[in-house]
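Here the complex is missing a single protein chain, while all its other protein chains stay put.
Chain naming follows the written order as A, B and C, and within any one chain the residues start at number 1.
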Amino acid sequence: MGEDREWAAVTAALAEAGAWLYARGLVPATSGNFSARLADGGLAITVSGRHKGRLGPRDFLRWHPDGRCEGEGRPSAEFGLHRMLYARDPAIGCVLHPHSPAATVLSRHVTGPLVLAGYELLKAFPGIATHATRLLVPVLDNDQDIERLAGAAAAALDGAGPCWAFLIRGHGYYTWGRDAAEALRHVEALEFLFECELRSAALAHR
Amino acid sequence: MGEDREWAAVTAALAEAGAWLYARGLVPATSGNFSARLADGGLAITVSGRHKGRLGPRDFLRWHPDGRCEGEGRPSAEFGLHRMLYARDPAIGCVLHPHSPAATVLSRHVTGPLVLAGYELLKAFPGIATHATRLLVPVLDNDQDIERLAGAAAAALDGAGPCWAFLIRGHGYYTWGRDAAEALRHVEALEFLFECELRSAALAHR
Amino acid sequence: MGEDREWAAVTAALAEAGAWLYARGLVPATSGNFSARLADGGLAITVSGRHKGRLGPRDFLRWHPDGRCEGEGRPSAEFGLHRMLYARDPAIGCVLHPHSPAATVLSRHVTGPLVLAGYELLKAFPGIATHATRLLVPVLDNDQDIERLAGAAAAALDGAGPCWAFLIRGHGYYTWGRDAAEALRHVEALEFLFECELRSAALAHR
Partner (left out) sequence: MGEDREWAAVTAALAEAGAWLYARGLVPATSGNFSARLADGGLAITVSGRHKGRLGPRDFLRWHPDGRCEGEGRPSAEFGLHRMLYARDPAIGCVLHPHSPAATVLSRHVTGPLVLAGYELLKAFPGIATHATRLLVPVLDNDQDIERLAGAAAAALDGAGPCWAFLIRGHGYYTWGRDAAEALRHVEALEFLFECELRSAALAHR
C-alpha cells in the first residue's frame, strides 16, 4: 500500500472510531485523542481541541520518527503518552483515549488499581481464556506534566503483568490494540466492565 | 420452503436480532451467540468471535443432526448450551445469549436464583396470566467446561418449573422462544425486569 | 373531516406516539396500550399483544358508543381503564399507558401516592404555573380484574385533586391529554420526574 493510501486508510479508521465513541458519549466536549502507527514507524495523531465525533483529513497530524510533525495545529497534549505506549510494545498499532462518566467515577473511587475479576467478558482481551482471571487496570494520579505522567504510566505497566488499559484519576483511560478495530473492541469490553463495577459499587455494604 | 430459502430466512432473522441487540449494548466486544432450529433437526449457530451487530451469511455454521458442522470457523464456544436447550424442549426454535451490565451485576449480587415477582411484565412470557407470579431465573456458576455447564443448567431447569431464562454468574444469560421474534421479546422483557431489580437493589435497606 | 379521514389521522398519531415510546424503551415486549376519542364518541384502541413500536392500520379497533367493537382481534386487556378515563372527563382526547423501569421501581418503592413537588417541570401540566406545587400521582395495587382496577382508579382520582397520571404497582402508568401530542408531552414530563425521584432515592439517608 502506498504511503498516501495508508494515511487515508489509517485516518479514516480513526475518524470512524471517533464517530462511534462520540455517539456513545465517550469523547464529550472535544476531549479524548486517538493515534495509529504507520508502516514507516511514524504515527497519525489527532490535532488538539478538535471535535472527536467528526474528524476529517485536516484533524490529524503525521509524526515522523525523526520528531517532525506534519500538518496544521498542535498534536493532542497527551501525545507523549501515546508515544510511550508505541515505544514499549511493537505490537501496538492503535491507541485510543476515551472519557466516560463510569471510568471517571471509578478512577476517583478506587484506591490502588482497579481489579476486574470473574467476568466472562475478560475473554475479550488477547491471551485471556477464562473468567477466572484477575485483570489489573492501573490508576494513575492525573498530572499536567505529560512526560512525568508517561513515566508513571510506564512504571505502572511494568509492574502490572499483561495489561490492556490504564485509568488516569478524574480523567479517562487509555487502551490499545494492534489496529483500530481491536482497540475499539477493548473500549467496548472496558465500558461494559466499568459499568458493571460502578453499578455493583452502588449496591455494596447493604 | 426449500432448504436454501429456509437457511436464508433463519440466518437473516438471527442477524436482525443481533443488530437489535448490538444497538442496545447487549452483545459488546463480539460477546454473545445466537442459534435457530432448522426443519431437518439441524441448527444454525453463530461463528465464534464475530461482531454480533453485523452478521452476514458467512458468520453462521450449519450443524447437522449427525454432528457434522458446515461452514468456515468454529461454532461459538457455548454451542453445547444451545444444543442442550433444543434437546430438552422440542418447542424451542431459537436461543439467544446476550450480555448486559444489569444481568451481569445481578448475577453476581444474588444468592440463589433470581426471583421475579409482582411485575405485570411477567405476562410477556407464555403461560403467565397474572403479575401475581413468581418466575425463577436460575443462576449458575460460570464454568469454561461447557459440557459441565450444560449439565448444571439442565439440572437447574429441571428443578425450576416453567422457566424462560437462566443467568450465568458474571457472564450474561440465555433465553429462548419458538422463533427469533419470541426470543427477542423475552430479551426485552428480561432486560426491563433486570433493570427494575437492579435499580430497586440500589434503594434497599434505607 | 370525514369519518375515514378522522380514523386515519387519529390512528396515525397513536402509531407515531407508539414509535416514539418504543424507541425510548417505554413499551417493551408488546406491553402498553393507547387510545384516542373520536368525534362520534367512539374510541380507537390498540389490539392486544401487538408490537407497540410499529403499529399499522390493522393494529387498532374501533369501539362504538353502543359497545360494538370493529376490527380484528381483542382490544387491550386494560381497555376498561381507558373507558373509565374518557367517561370521567370529556376533555380527555387521548390516553397512553407506557411502562418504564423508573415508573415501575418507584411504584413498588413508595407507600401512599407519589408526591412530585418543587420541580419547574411540573409546569408542563395544564393549570400548573409554579414549581411550588404538590402534584399527587396515585399508586394503585395491580389487579387482573380490570373493572375492579378501574373502580379503584376512579376512586383514587376523585380524591387526588387535579391529576395527570396514576401508577399501578409493578406495572406502569396511565397519562392523558386532549390529544396524542399533549399526552406525549405528559409522558416526557413524567419520565423526567420519575427519573429525578428515583435517582434522588438512591442518594437518600446518607
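The rule we apply is simple: contacts are C-beta pairs under 8 Å (C-beta built on N, C-alpha and C of every residue); 3 or more make two chains touch, one makes a residue touch a chain.
All values derive from a computational prediction rather than experimental measurement.
Shown chains touched by the undisplayed chain in the intact complex: A, C.
When the full complex is taken into account, the listed residue touching the unshown chain is A:Ile168, out of A:Cys94, A:Ile168 or A:Leu190. The hidden chain makes contact, of the residues A:Arg37, A:Arg83 or A:His99, with A:His99. With the whole complex as reference, residues 118-121, 124, 129-132, 185-186, 188-189, 191-192, 195-196, 199-200, 202-203, 206 of chain C touch the missing chain. Listed for chain A, the residues touching the missing chain in the whole complex are 25, 28-31, 99, 101-102, 104-105, 108-109, 142, 144, 168-172, 198, 201-202, 204-205.
Quick note on the criterion: only the chains that are shown with their structure count from here on.
Rounded to a multiple of 5, the Cα-based rotation taking chain A onto chain C is 180 degrees.
Between the CA-based centres of chain A and chain C the separation comes to 45 Å, rounded to the whole angstrom. Looking at chain C, residues 202 sit in touch with two or more other chains.
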